[in-house]
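Below: one structure in structure tokens.
With one protein chain removed, the remaining protein chains of the complex are shown where they sit.
Right after this comes subunit A.
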Amino acid sequence: MESSRDNHIKLQMRERESDYTNLQPYRIFCGTWNVNGQQASEAINEWLCPAEDSEPPDIYAIGFQELDLSKNAYIFSESVREEDWYKRIKEALHPKAKYKKVVKLVRLVGMMLVVFIRKGLELEIYDVMSGTVGTGIMGVMGNKGGVAVRFGLRDSTLCFVNSHLAAHTVEFERPHTDFKDINSRMLFGNRTISDHELVPCFFFFFSSENSLLFCSIVIWLGDLNYRLSDIDNDACKKLISDGRLQELMKYDQLVRQISQKNVFLDYLEGKISFIPTYKYDPGTDTWDTSEKCRTPAWCDRILWRGSNVGQLCYRSHMACKLSDHKPVSSIFESGIKVIDRAKQRQVYEDVMKQLDKWENEFLPQVEVSTMEIKFKDIKFIEQKKEILVVSNTGQVPVQFEFIPKPSDTNFCEPWLSVEPSKAVISVGAKCEVHLSVYVNKDTGPSLNSGKARIEDILVLHLDGGKDLFITVSGNYIPSSFSSSIETLVRMFKPVTDVETGSLIEIVSASTSLQHLILTIDQASSPNPSEDPPLDIPKEIWRLVDHLYKYGMEQDELFRQPGLHSEIQLIRDCLDQGKPRLLPGSVHSVAEALLLFLEVLPEPVVPYEHYDLCLHVCDNFTQAKQVLQRLPTSHRNVFKYICAFLRELLKHSASNFLDARFLGELHLNGHQSSRTAHQTRADHRSSLLCDAF
């Protein structure tokens, strides 16, 4: 993602380059000559500085081919000719200016390239690199191929290639292969070669990691060895002597290949107004008279690629006669980029600003149907539902997720469930999120006691974007279910008639009292100023009494489940104190009783006595003693339930209950979490039941 961002910045900067770049004209002289291995025996001013060139160039790029045909040049890559020619070149440079070498020279066997720059301007060049590619014998030898020099000048990158491509009159496919080879294999510099630095110079390249610049200008010169096809020697020479060069040009293989886009893509060549530079009898201007009697050809060429390059002249130099080729030269006036740093910075800031704008526009955006969800009148074990609609109003698909708050592991309170908790919404689409509240025995006690409330904040996180806070709230209607025995025995009115404030008072009073009872003597009376507590919670009494009156003979009592809806009505009836008669079937009442006992925050046999009870359950006397230690109200409930169970057993003929099953029920009722002890526990329970 980040690199695509970087690329975008680079691309934008490049696109707007002209906004912050000035062009400064530089005069570039390029020359190419296949010297056919001849010694540097004549002056070359005629080529490098002909009389008509009044203005000195800023840069010289001079290429030789077949500089040295000796075996030494092949095998030991050393050449005696090199120095001679180099001296000749230096003598022939334009006299009106002083020059410094950019690189002394690059040579591969017979191909040599020298680059000079006007004194003073050498301070403006950097990152000079050179490279060679052999495409000759076995595809690597240097008798054919190319040499190149590239360097940065101000804010442009220049590259000069001198190549000697393979010759073949008929099979003119061959030079193309060479061209492609050089293209892909040309390496520059003395750096370690890694992929991105394997820079084929003829296409654009980023030569270094911190530059945006293309290799802005490439000039390719050399003996490219393209010939004339489909024309015989005589016809050719006739056209030449008639001066009908444009006509002859139609037979030129390079022109044909370029127009067919087979080679030198994106390269340009100026109009040729000089006669073919090949092949002459050395020392003369006479066409080849040797046995082979070659058809003349424009072997020696200069092409370029890049913008802001203007060709001032393109010519051959007949005065240089020592080779079977005539030298060719061209002068370019090219605009070298000079970046205005202040303007560039402005453009850069612009680009970044635009990018920020886009990035912000493309951030995920949603609208929610509400930021506050209120649940009304939440009751124990009664599910309430609300829907939150999340709409994708942004321009990109949104992935949302509810995430936990700091130091939480779940993203919401245990009484709340949210479905789905994460999803993807496509642009313009909506997603319904279902929220439901359900208070059970785990969450009921603290809600009843007022320690907890129906209050939560959901953090709706958009992947890669902002967060929204959704507030969830509601009122919980306290219930006798999930209230403690101690609280219930101090509650003389139905739960719903007790004001919330005083309810909390009762709860806290009961907890502190309970503590007192447990630590001091259980027999001692609690606070004398208060009404004495009830013996057992009235709700338990009502449930048991109902069963006692209407259920003793009921087949499958406690075995057949009740109806959830009826249990909810029974809950309301117990909490509101009316109607007098409990609604629903006896099965529902029986299950309500079990549920009531199950959801007690502190079981009938309190947790702290539990292990002891298990321990003594085989011993009747000890069991009785332990029982004495239970808080009064708990002991009362225990006795009461046991009495009821005994009653039930008396009717076992009709209700088909046995002690074991009831014992299990009784125990499971409030100790379901400790099933490991079940077998012993129910044994004990039966024993205890028997005891009363």
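Here is the rule we use: contacts are C-beta pairs under 8 Å (C-beta built on N, C-alpha and C of every residue); 3 or more make two chains touch, one makes a residue touch a chain; residues count from 1.
Please note the rule applied: contacts and distances are computed from a predicted model.
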Review point. According to its UniProt record, what is the protein name of the omitted chain, chosen from "small monomeric GTPase", "DNA-directed RNA polymerase subunit beta", "CMP/dCMP-type deaminase domain-containing protein" or "Translation machinery-associated protein 22"?
Key: "small monomeric GTPase"
Revision key, fill the gap. Across A:Ile62, A:Val106 or A:Cys613, the one contacting the chain not displayed is A:Val106
Point to revise | Contact residue for the chain not shown (choose from A:Leu23, A:Val128 or A:Val396) | key: A:Val128
Practice item. Out of A:Lys250, A:His461, A:His615 or A:Arg646, point to the residue that touches the absent chain in the complete complex. Key: A:His461
Point to revise | Option touching the unshown chain, where A:Gly31, A:Gly110 or A:Gly152 are the choices | key: A:Gly152
Point to revise | Where the unshown chain meets subunit A, residue by residue | key: 1-2, 6, 9-10, 13, 102-104, 106, 122-131, 149, 151-152, 154-155, 188-190, 208, 210-212, 339, 341, 344-345, 348-349, 352-353, 355-356, 359-360, 363, 371, 403-406, 457, 459-461, 463-469, 471
